[in-house]
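In what follows, a single structure is set out as structure tokens and then discussed.
Every protein chain but one is kept in place in this view of the complex.
== chain A ==
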Amino acid sequence: MSLRESWFIARARHRFAMTPECALLLPGVCAALADPRQPCSDDTCLEKLLDWFRVLTRFDPTVTLVQDNPCLTELITSVLALPEPSPSILSFTLRLAGILAASETRFQHLQQEQLLLRLFGRDGPLNSALWEDASVRSGWVAGVHSMVHHQPALRFLCNGGGIDVIFTLQGDPSLFVASAASQLLVHVLTFSVESETTKPLSTTDRDWPACAQMIIKHIEDSLQSSSASHIEQSLKLLTGLFDSCRAMWTKVLWLRIAKQIKSFLTEETVQAQHMLANLLLKMAWSPVFSDTEGSFWALVTSALEHLTPVQAGPLAVGVLRLYKCPQDVRVQALTVLLQPMDCILRAASQPLEYAGLLDESVSDPATVESLLSSKSSCASLLCQTLAHLEQLLSLIHLHVDLPYASLLRSLMAILQFCNGFLSPASPLGSTISRILINCLRVQKSALDVLAALSEREGCDALIGSLFDVLLAYLESPNTSPTVLKKAFQATSKWLVRLQGLSCSNSQQQQTEKILEDVFLVLQKRLCSPSWEVRDSSLEFLTVLIKCLRDQDEFRQSLLSSEVPRLTENLLEDPESYVRASAVTAVGHLAFVTYFAPESPVIGSQYNKENTVAKLQEILSTDSEGFPRRAVINIFTKWLRQGCTGQLEDTEQFVSRVIQIVEHDLDWEVRLGGLELVEVFCSKTICQLGHPKCPYAPVLSTVTSSIHQNESLQIFCRAKLFGFLFRSLCDCDKPLGQRACDILLCLKSNFYPFGNMEDSQGIEDSPPGPSIAWLQRTLRQGSLAQNFPTEGGNGVDFQDPESMMLALGTVGLEDLHDELNRCSDHVEKSPQSLLGDILATVGTVEENEADCY
């Protein structure tokens, strides 16, 4: 166990411990839960109670919990004695009993009380009318799952016929119960094998523990049965097993069932191909089957051949992601994925003008062709294939070579089928183009792959025609906003790629032309009546500036277009999302215009002061949080990049901004203000050459203190301290935390040698009355009171001496710990939960029916 883990555990143990207060409340809670006259407790309360018991029992296997709190067993007894307990209480009791019985000692205790048999045995709810309720069955399964962690519980389950109940529950009408039952069988099988065997297992029965034998026999019988649902259940169980357990015995188990599984591939009567593919995939990922010589891989190859492309797709992509895998399997998997793309390419251009994606000798395109020519399957096959290709392309290490250029051609063909730009004469081509026209799903998937493909080599020759396709999408009024967003994403990625290409003269011309076209279309899109389109366009522009602002051609094209002007206009958009995106875009545009070291176009239209004033106006007057948040983020970004001018200008700028944001109603804007302050502080200290700054020359103590004074004076003049101290008491916790961090940082700068007593100059002066008041207020204030308005009790937040004193004397370290303690520990504590359950006793139920 790592140090971090043990720290977490210690913390959880402490937080969720059974305190004397809790132990005092628990009997009342148990009595209330068992009382049928009381309205049933809110189900979240019951869930949270179980969470608490899970933590309590996890760290303590002893019997103390149940012995010291007999009310727990009394609760179980009382619920069992009820003639008609409510399903939710019974389900809760089953789960609670399971959690308690998870340790052997407590299991024995409950056995002595003869409770477990009455809960989980034949005489329990299993044979009562309440079993009809899914929550009771679910509680039973969950209870057994928690319990089976030791031999006596396993024997109890197997000898009492519990396993048969679980077999039945695999086919439960409730998805939740059926799935839980399947997981439980996996758990029981694994536990049985791993706790009851000492020597390696063989395929014969006698080596296997009794309980494991029962389950395996059940699996084998089900696989041989004629019932499709039984086969499916067993496949699901096996999938869960191979997914979670990577022990060698699973291979032995596989040998027992391999033949039967193999037969499913060829028998058309069995309709569980999806599950079969999923099972093989989980197995392929298990290190147990990593031996490439085994018959298992032959089965995978055969599955990839026999299953339909839709069924085999997930298996194929899963196999291709493997580091170690036989080459022929990889080739087969690749064939599955590339065949639809190859087919598209061939349909788009007959005779094929360039290389296809697959060697014709390995692929039999008939099935794929028929799927692509059918209206019902074409889009879904393509979407699935494209999603898988995107998954593959997003891997950093791809262990397989993809024919990127042909793939790109195929993608372009798909996109052109979809927007009607390509309708080939070939029968297959014309059928596909008719099916795909205006198909949004396929367009989106294809654009996603296109974006991912920009990271790969080998497509540069096609870049011109690729931009033709992309621009057609960007320009067309028929492009839906969601597709347009994806088209923008793909375009930005390929533009970055385009800029990275080596610059020949013709290429430069091509780049300029493309950029010109892109900005032309962007101009149009920025004026779209749909806010979604305007917003995506602004986001696109911001991404472009972020990535390409150092490129001359890019800057030239951008600044000679109407885009900057239109972007500024959108600062007044009626839609707040758009205003916020416009703020971000304008903020980034500044890096290209007036913040650029050698701005290519300097004219009156790019006036820094105007922009700053405009953004400040938004910050102080916009009725919505998004644009204001965007402004403060941009200001912080500017400051961080040193764009706000000389120190003096920056001081004034920061001071103005703080005065605007400190009264903002949106706490995230105020938090943004604190971030700005933080950057300003570190910049100032760094600039004035404090030794803490790694790049600054080492200064003597004398100059250091002068500089300290200077920076302190700057901070006071900029009115930082009022904002920081007030934020400590903010009703929104993150502000207090951030302000405290900043103040602590300042303190360590101004008191580099430790506490106030050690520093020169102020050691003799005790905290003045106003600072004492500040201390007092902060001690109580962050907890109960609001920080009073300006200058309360005479604290002068602009007086450097007072602030130096405040930093030295206010107990910031304690405050920091207090603020960082999980703010809702009261709300989440077990005591609060128990108190709440008790408080609802006797209240009317009416409140619960309400909802929001």
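The rule is short, and it goes like this: a contact is a pair of C-beta atoms (placed from the backbone, for glycine too) under 8 Å apart; a residue touches a chain by one contact, two chains touch by 3 or more; residues count from 1.
In the analysis below, contacts and distances are computed from a predicted model.
Engineer: If you had to name the missing chain as UniProt does, which of "Integrator complex subunit 11", "Methyltransferase-like protein 5", "Myotubularin-related protein 12" or "Mitochondrial import receptor subunit TOM40-1" would it be?
Structural biologist: The correct option from "Integrator complex subunit 11", "Methyltransferase-like protein 5", "Myotubularin-related protein 12" or "Mitochondrial import receptor subunit TOM40-1" is "Integrator complex subunit 11", the UniProt name of the unshown chain.
Engineer: Of the listed residues A:131, A:176, A:404 or A:421, which contacts the missing chain in the full complex?
Structural biologist: From the options A:131, A:176, A:404 or A:421, the contact with the absent chain belongs to A:176.
Engineer: Of A:85, A:162, A:209 or A:314, which one is in contact with the hidden chain?
Structural biologist: A:314
Engineer: Tell me which stretches of chain A touch the chain missing from the display.
Structural biologist: Residues 42-45, 47-48, 87, 133-135, 173-177, 179, 236, 274-275, 277-278, 314, 380, 383-384, 387, 440-441, 444, 481-482, 485, 532, 535-536, 576-577, 623-626, 629, 663, 665-668, 731-734, 783-786, 789, 818, 821-828, 832-833, 835-836, 839-840, 843, 846-852 of chain A touch the chain that is not shown.
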